[in-house]
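Read through the structure below, which is laid out as structure tokens, and then see the notes.
Yeah, one chain of the complex is gone here, protein chain that is, but the others are all in their spots.
Chain IDs A and B follow the sequence of writing; residue 1 opens each chain.
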Amino acid sequence: MKLEDLKKIREKHQKDLILREGDARIRIIVGMGTSGIAAGARETLNAFLEEIDKRGLVDVIVTQAGERGLSSHEPVVTVCEKNKPKIVYGKVTMEIAKKIIAEHIVNGNPVSSHVLEINQ
Amino acid sequence: MRKRLDVLVCGGAACIASHSHEIKSRLIDEIEKRGLSDEINIVETGCMGPCELGPVMVVYPDGIFYIRVSESDIPELVEEHFLKGRPLKRLLWETPEARKIVEDKKLVPFFEKQKKVVLSNCGRIDPENIIEYISERGYEALGTALTAMSPDEAIESIIESGLRGRGGGGFSTGLKWKITRKSPGEQKYIICNADEGDPGAFMDRALLEGDPHSVIEGMAIAGYAVGADRGYTYVRAEYPLAVKRLEKAIQQAREHGFLGRNIFESGFDFDIELRMGAGAFVCGEETALIASIEGKRGMPTSKPPYPASKGLYGCPTSINNVETFGNIRHIIINGPEWFKSFGTEKSPGTKVFALSGKVNNTGLVEVPMGITLREIVEDIGGGVLDGKKIKAVQTGGPSGGCIPAEYLDTPASFESLQKLGSIMGSGGMIVLDEDTCMVNLAKFFLEYTSEESCGQCAPCRIGLRQMYNILIKITSGKGELSDLDKLEEMAKTIQGASLCGLGQTAPNPVLSTLHYFREEYITHIEEKRCPTLSCLDLITYQIDADKCIGCTTCAKNCPVNAITGAVKQVHIIDMEKCIKCGKCFMVCKFGAVQRY
Partner (left out) sequence: MSKLQILKKYAKTKDNLINMLHDIQNANEFNYLTKDDLELVADYLDLPYSYVHSVTTFYTMFSLKPRGKNIVRVCQSPPCQLMGATTISEELKKILEIDFGQTTGDGLFTLEMTSCIGVCGVAPAMMINEDVYGNLNTERIMEIIEERRRAQ
């Protein structure tokens, strides 16, 4: 591994992401640090997967990350959509996860009651 | 100086599209023009919610919600509302939704005032995917250090940055590396202290779970700098997820050649092994940690010699904290001047604090050193839960002390907190409100440290237990005024005569609470009363004759039959029999059971 190789890996990953985003319109990142898990993030993750499966949404992927830090509002979930600002949700229970799929992912209306932050 | 008004201007995408940035600039100009800059704080926030009504603005402390604000409204707004105290009616949004958002928006500045350096990847990347780490310039610092810097240059860079140990010691990281490098011996080691045992601290856990590679990279750079080819990460067993993520990350780093032999074809070899703790707080102390890694009982040894000259297996060892390692790659990539550009002169950079207790927004807060405690608790933390009054902030875990409310404008830095009799410690910050009993709190900490004492030196083993016993006396109504002198005397002895940091700092919570809240101790002793009703033994229960309807619920629930009374007759509690379990208070539906 040379230093230049790192750059190549980064570039390839960016390309892969674009390719993946060709297939995946939306990426849902569920915070899976221990604070999140203690507050039910595993159930939230499963609720997303179930709902996506139930609705046959092939262009939505769900991944995990560590904790962003706002423990009092766990489980925390970030929704990333191509060319749109990232939306960070808090207190995402299984029911809210289903609501996010129905209202935000499918119909394009963020669930404003649970929005924590919007990032460019 | 505390500002009189906080004006939150929405910086969400929709509001920006509706020119909220221009509004913010106009606001800043206008208040400067009127000489109000010292009194009014303008903050740009994340999305507040009602995007269709933007640009929106909220003015605290009253929570006045303005919608559809335009640039031309600003002069009138500043004149009428900020100067004359008359909110502009035509822009007001007074609906239940507005009220709810105002309440919820206490959390909005949570992310705004933070500066994420160490935690920049946490919550954004998949910690189990090394490619995502590499995409965020991961391992570039290691590559740069190995191919473009000498070990001495790497050390100088860290010394120049002013980075101080984030585990609580605050010792110059670069200097520690320099001493380790210069100490005689072929074999050297790097140890990452991930035995985060301070109650209230969880910064290291989050970093290990959320961005383990950043710690691995920091350790590898440290290894290069000091001349070590082996590193150990000592993680407490209470963090199984951190252990799992770290194991996976180490494996992936090996697979990609970032650990192992001839890294980046530089000739430098370095590998890391994981060692677990097993439930001993004392193993956070570096010599005890070393003993534990060596497979022994975690008993500290006296210093000097310090691990940097004689550590693991008698070899020079640099032991650094998780967060300290998390800073290294950023300093190597961005340079020491960048690091010094935020924070304070003696404490540059950021610090991750773990905010918990009676505060609205709990969690991890990474801020430049020097930000005030008030900003952390009120702006970022969203203020005290349930609108109660803040009493104090406990910092530094069992080695620290309390900063009472009147000192909240103290900057959070190594030197400022020390001046007030506390320490920054590893970063735990527990918010205490008016219902917290400071004597009880001191008792908790003593209970903890006396349990965790390794037992080898008498002042700590016996002294802490005796101090704890006195606190039990006081909180159960058997204290005497002379106990306070005994506590102070014992504290001095234990501090002076203990072998290691656990004993040396364990009396701090008692000394700190005695210093700032002595009258609370005296009330417990002289009046046998706990003002916050936390010390159960000191609570007296009485039934209010005006409220009691004689439903007999309390009598039926009393485990010791201390309550007498016929149906529809006022009941009476026999305080001789009462065991102060509080059952009657909990079950009475009429508020007739009084506690004082």
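Throughout what follows, a contact is a pair of C-beta atoms (placed from the backbone, for glycine too) under 8 Å apart; a residue touches a chain by one contact, two chains touch by 3 or more.
This one's a predicted model, so the numbers in the text were calculated from it and none came from an experiment.
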Candidates B:177, B:281, B:306 or B:517 - the one touching the absent chain: B:281
Option from B:237, B:481, B:545 or B:579 whose C-beta touches the chain left out: B:237
Touching the absent chain when the full complex is considered, from B:326, B:343 or B:357: B:357
Contact residue for the chain not shown (choose from B:161, B:233 or B:394): B:394
Contact footprint on chain B, counting only the chain that is left out: 196-202, 205, 237-240, 274-281, 292-298, 354-358, 362-364, 394, 428, 430, 432, 436, 441, 444-445, 448, 452, 454
Interface with the unshown chain - residue positions in chain A: 34-35, 37-39, 70-72, 74
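Throughout what follows, only the chains that are shown with their structure count from here on.
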Separation of mean Cα positions, chain B and chain A [Å, integer]: 27
Chain A residues touching chain B - in the complex, by the definition given at the top: 1-3, 6, 9-10, 13-14, 29, 31, 33-35, 37, 63-73, 76, 78, 85, 87-88, 90, 112-113, 115-120
Chain A contact footprint on chain B (complex, rising order): 12-13, 46-47, 49-51, 107, 110-111, 114, 119, 121-128, 131-132, 134-135, 137, 139-140, 143-144, 147, 202, 205-207, 209-211, 239, 241-242, 256-258, 263-265, 356, 360-366
